[in-house]
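Apart from one protein chain that is not included, each protein chain of the complex appears where it belongs.
Our next item is chain A:
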């Protein structure tokens, strides 16, 4: 790709408009007559969402996108406005008004708090932005060093960056303090690779940055971290400008940190929001949980019910009134004002009055309770001592409490590899030389650190006797010491013998397992001392320094999957050492050697180790000359350079002798494999998204048992796409179809075992192909394949690609709930993209933690977080939501039914105090306690049986089925309450002294039954009775009784009507009332008891019973 585009560039036939020209140091170049300073965006970073000006409207808009908030606003307006405008509404309200206005304020207060907290958060973001934007950087201007604020950097400025500083924008490296024109950079915060990467200066610019006169043409900013195309024109003394091509190796990315280099100079090419890092990050959007969506759906249903109830009542009212004598009998005349009001206005206000009367069906208090539940409930996560990690002395951190229940709904887990699954800490485990296994134990316990655990020779002494074995060993170790691109950190004194105890010596390499190998060799007595002017020095076992002249490095590339070095020893021998993946080495060595090693390699791979095979070859001077010339020629080639180099590599890396194999362990995080297994057992699909190489990632997947030996791997990589005679796109198409057939269309049995490997470059083809070749089903195909695999591995992902994958899955059919786990800044975009983002409090800074919804110290904590906490939270909140809708339905239904018996006159059945207190005091605490403490299955049980997690998958408790059940239950209860009492009141003389009860007694009896029934219903549902539950449930019933006595026992001077005066006490003095309350409560609870009893105890229940 890059080549092709470069060709296009140099060919000049397709001059792209979307390129930018940068004048280094803002110096006009001779070629251009007029110097027009181009306009680019400044280096300011804006991550905040609002400004002072747009905060209120924008935030309000976002708030009212929630249906509930909008509804409450409307109801509030109706209630407040109505009291000034419409009479009938006003009177209804004044009937219910007592606390009503105050409770209507409640959501408004709540809203204000929400808005304030969001404002505060945004202020914090502003502060963080400012901190970054005001960071001092050094700019070279006309030979002087000037301190500037970071935000003032302009494209074209030449900057100086010191060691361990972060680059403030994307720079082209011009000058390095290192002699060889390189600098080392770590991009941990960008792509999670913590190793050091080498970047190169543009040739011819190192010396004279101050007077450099050059322009840079490069492409417009794009998010791909590994892609950069540009060229530099260097003007010298009116000579013809020299042209240098620029690639990603010249570009230093914002966010990366300079390492092991004193300082560098570079010219800014992309600034501010156009840097690759900024393009890779997305704003934090408000996440809403699936429960919240369900609530909204239910809310709509209840809104419909509410509106239809109001409509029915309004209609009936006018039907009823049309009968002569009904509308205005002599005993009940209208006021003058009522008579004068327009009939249609009356109808409208009647409708509004009914809305107000029934509006309790939409539980305002539910939102308050849900928020409280989430807020308080999230403390259990941060309190959990199982999440406490003694190493970092921290527990879990909850950043958003909105998503607690989402943890119980996860279907896809996207995990980062480096730092998340693995500790990113390579360790040399064992090697195998000539079929003998050498396992490193403790250097001190053995004379030379070797321990032969199998093979023909069992003791060192015996082994030493066989010269050939020792020779092979030494050859192998030399190969390990020579065949790499590791650099030694720190200064080495030439020729001085260094004691071999320098374990802590710093090595720098682009791949951590190279370091592990060199360190491994060091333990066995061969220490790599460093590379100095093409000479590699090795300290051997006898403390002699061996010198090798490094002739060529045949670089590693993912297609060949091996690398080689050609060295010349002092004795003049020319040797080629090669190491690489078994699959790429075995065909290139003498076959008789292979079998001995293959067994070891395979076993090591099964253990999850990363294996490499090492081979060597003697080169005769003639051979070497041939190779040397071939390589030189290829390197100078202008066209197809890579292909030509490859051909030479392949030519020389044949007929080698296999010496042995190594096994390096990429240390997994504690219990990573167990965690992954548990997640898979819970029916969660685990996708590994990593920026790392495929081989590395694959071995990790094997190690943590995401991939198993007997499973089929479907690979989709650049390598598998290389197919003779076909364009990549066609091949991709074929492969996709083939895999699709395998996974989707073929039998169900097989597909559960397939895994998928995807490579970043391929992915971008998959995702972008749609526009290119009209085969827009690539993405769907790909998705279908992946979704049918048990686990998916995506390698070489740029941060944005990770987010794209997450987004793709998130938006796929059924919109599954996704969770992203990561520890580095490169995971931030996927953490933000997923429904739930989990940050690991790892070593790579705090980016991920800060952007996550939950942060845990270790990956292993994910298991408990999902299986126990997530499960419980989901069950709790789902029950909370259903219960709230239920209890308000059976609260309001009698009120609605009463309208049929009072001429649809909006007469409330219950007293205002009851109407208000019902949700606030009488029934809110038990459900809150339930939703905080319920453990329908114990935590241990949940952790033991991961499959339990599947029971609540797909929002099982908040689907329409359960909703319908609860609604029907509410309707049934409402009917029982109302008509039970209605039958009783066919003769209202219920006291033993013949006195009769009135309408408030009716309401109070219904209300008493109601409060007791809904509370006892909750008691029936409670599986986990702590003392708090007991206290709250019985306490709130007692409080109801106490309150009723109290409320009815006093003539309240502030009340206009003493409606409930001694109503409750009189009710209790009537035996009939007692009897009806008891029988109706029992009747209401019967179906519930039956349901609980008849529900088949599922696995864990049955076991619990048995236990």
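One rule holds in what follows: contacts are C-beta pairs under 8 Å (C-beta built on N, C-alpha and C of every residue); 3 or more make two chains touch, one makes a residue touch a chain; residues count from 1.
To be clear about the criterion, contacts and distances are computed from a predicted model.
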> Quick one: the chain not pictured, UniProt calls it what, "Basigin", "3-methyl-2-oxobutanoate dehydrogenase (2-methylpropanoyl-transferring)", "Dynactin subunit 6" or "Cell cycle control protein"?
Replying inline: "Cell cycle control protein"
> Hey, which of A:470, A:570, A:996 or A:1038 is the one touching the hidden chain?
Replying inline: A:996
>> With the missing chain put back, one of A:70, A:379, A:960 or A:1034 would touch it. Which one?
In response: A:379
> Which residue from A:155, A:397 or A:575 sits in contact with the chain not drawn here?
Replying inline: A:397
